[in-house]
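Here it is: the structure, laid out below.
Yeah, one chain of the complex is gone here, protein chain that is, but the others are all in their spots.
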Amino acid sequence: MIAHKKILTDEMVAKIEALAPRYPNRRALTLPALHIVNAELRHVPLDAVVEIAALLGLAPAEVQDTLTFYQFFHQEKPHGKVRAFVCRSVSCALRGGDHLLEHLCRKHGVEPYGTTSDGELTIEPAECLGACDFAPCILANDDLLKNMTPEAAEAELKKPRARAT
Amino acid sequence: MPTIIVDGQEIEIGADERLNCIEAARRAGKEIPHYCWHPGLSVVASCRMCLIETGSRDAATGKITMVPKLVPGCQTPVKDGTVIVTESQLVKDSRARVEEALLIDHPIDCPICDKAGECLLQDYHFQHGQAERRADLHPFTSRRRDVGPTVTLFVDRCIMCTRCVRFTREVSGTAELMVTSRGAKEEIDVFPGHPLDNKLSGNVVDLCPVGALGDKDFLYQQRVWFMKREANVCGGCSAGCSIHTEHNQDTIYRLKPRENPHVNGWWICDEGRYGWHHVHDPARIVAAGRRALTGGAFTTVEWHDVVGRLRDDLKSAGRLAVAVSPMLTVEEAWMLCAVARSIDPEAFLAVGHVPRQGADETFPGGFTIRGEKCPNRLGVEAVVALFDPAVRSWDDLVTHVRGGKANAVWITAAYPGPWLDEAAAAAFAGLDCLVVQDLFESPLTALATWQLPAAGFAERAGTWVNVAHRAQSFGQAVRPPAGVWPEGRLFWNMLGRRGLYDPDAVRRQVAESSAALVALAGEIPPHGVDLRIAQLA
Partner (left out) sequence: MTTASQPVLLEAVGVPDGHTIASYRSRGGYAPLEQVLAGKQPADVIEMVKSSGLRGRGGAGFPTGLKWTFLPKDHPGPIYLCINADESEPGTFNNRILMEDDPHQVLEGIILSSYATRASTAYLYLRYEYPQSWHRLQAAIDEAYAAGYLGKNIRGSGFSLDVYLHRGAAAYICGEETGLIESLEGKRAWPRIKPPFPAIEGLFRKPTVVNNIETMACVAQIARRGVDWFKSIGVPADPNNPRDPGSYGPKLYCLSGHVEKPGCYEAPLGITARQLIDGQGGGVWKGRRAKAVIPGGISMGLMTESELDTPLDFAGPGKVGCLGLGTAAVVVIDDQTSIVDFLHNSCRFFAHESCGQCTPCREGTSWSLRMLERIKAGKGRLRDLDLLAEIGGTMGMMPGSTICGLADGAAWPIKNAIKKFRGEFEDYIKRTNPSGWMVTDPVPALQIVGAH
């Protein structure tokens, strides 16, 4: 039997454990743990869920239950190095948010939530990014792209970008 | 005593009782419909089917003040003066809307769904739902998803009551089931590689109000409206869980737990739930057989002839020893001892082999599976004690027989599977008369001169006493195959009693002669009776 290769690195585990004193039980580490793994791997594969569950003393189904609720963590494969959240809530929609999303998806040949084949870019609809003063806007990793037009967005998304926190 | 007013009707509840509105309304004969609430699980109030109007009646003035909005009956406790309204237009409209909402995306699977006939979605639709569909039409059939070795899931039939998920987290403590995703896209699932596979798995099928969770053992076997239900007790271990045996034309199709707050609550274990197949195993011994020499073929003896010839054989052999199986009822045990002593006044009476498998296992919700895999050791011991205070064990019997102190041995068994090997059986070789009364052939029947069929648990009528000294009585659910006389009928006839075997009469007779079993004298209520309390009284 081939030994299962660990997904969680020692560094990830250390980061998770460092947060343990903040909470009175281990279950509260679930969401922070998912973020720590996701920040590193750009997704949380099923095997990672098993390891997180073991680390926290939970059943894998309990962690997966929480994970899938947020509709936020990719699981099958990593999302793009740039994860572009295109806002489609009312204030951005009133100023072209839906058209922006549709344009970008078409231009990069992906469906919403899809990743380009080179693994560089994921385009996802987002609900109200809280930047309605700069609608329509896009959150690309840590950067808020303001007052976007399709052309400005294309230019921005070509730029290399630091990974998300 | 606190008084609750349900649809204008006053009912009193106990001063110490903690009831919700559903439980209180039931006392007034009103059933508030509900899906997600279950007395054995946490309260989530998410289905919203139990929404009712409530209020309170001022104790001094009698004035009734109603809460201005609907509240879930399941999460609202009642106290003195609580007013419950279950039939106002507001309540009826709310129920109709919840039903409509659940049916919008429900597959039209009734013709192929096991749950038809016992489905709350169906029942409530007819009782509380709207006559016509208003939502868009998209007829479809449910996807099916394997969630474990014994349970299957029809994903789209699920109404998200989450009873099954809560069961695996709160009662079995195994947490295999989960909800995935969010909103109208939610589904029940298991984590890949971690199937629903615990010793209490089958209970989630009972809990499911609709046909989403299905029992693989029962799937497509029988329509529920053809089945009859008999109140029984599981014979799998000494817990003595109350069950219903569901059957049609003498065939068992499934077992379901029967609520018993003193024994099993609302649950049974999978071993008990699926432990009925042996009753219909074609390999069962179904004829009374006798042979002159060990090794020759059995000759079938007609049952009326068995009564006399068996007695003659045992009497002529002399020095009788009997194993009274802990699978037998109190009544059967008593009659067997009486028959034995009528043949040989010094017959050696022993409690039969007590099968043990593993340790007792208690689950987080409190449910316990016992390692003692027979239902009536305590009952049989109490009966044997009436005839011999020494209450010999199976090991004592083996020593007795090995010591050459018996010529005739009658072993009652009725175990659902193999229970002894050749080495253990060898102690009984070379007897003048060996009677083995069992379900299946074994190394022991290979040595027997008389091979008698035993009854399967659902073919038995009588009383068992569980590990907690609770006596439960039950009737015969299915008739044994091929005209087999169960032990009770054979012993009744061997005692020379007239007419059909009457276990109640025997039970009352036993109660008269036993201080330990005195509580068996009266009617036994459906949840049984605690023998120790009756003794103290």
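We just call them A and B in the order they show up, numbering each chain from 1.
As a convention for this text, a contact is a pair of C-beta atoms (placed from the backbone, for glycine too) under 8 Å apart; a residue touches a chain by one contact, two chains touch by 3 or more.
In this text the structure is predicted, and so the values were computed from the model without any measurement.
Interchain touches from the omitted chain, evaluated on the whole complex, reach A, B. For the chain left out of this panel, the touching residue among B:Ala15, B:Leu137, B:Ala359 or B:Leu500 is B:Leu137. When the whole complex is considered, the residue among B:Met1, B:Ala60, B:Ala131 or B:Ala184 that touches the unshown chain is B:Ala184. Think of the hidden chain as still there; on chain A it touches residues 22-25, 27-32, 34-35, 56, 62, 65-66, 69-73, 85, 88-91, 93-95, 126-135, 139, 141-142, 144, 164-165. Residues of chain B that touch the chain left out of the display are 43-49, 51, 69-72, 75, 93-94, 97-98, 101-102, 104-105, 133-138, 159-160, 179, 181-186.
The definition used in the following text is that only the chains that are shown with their structure count from here on.
Within the complex formed with chain B, the residues of chain A that make contact are 46, 49-50, 58-62, 64-65, 68-71. The touching residues of chain B, counted against chain A in their complex, run 169, 174-182, 189-192, 194.
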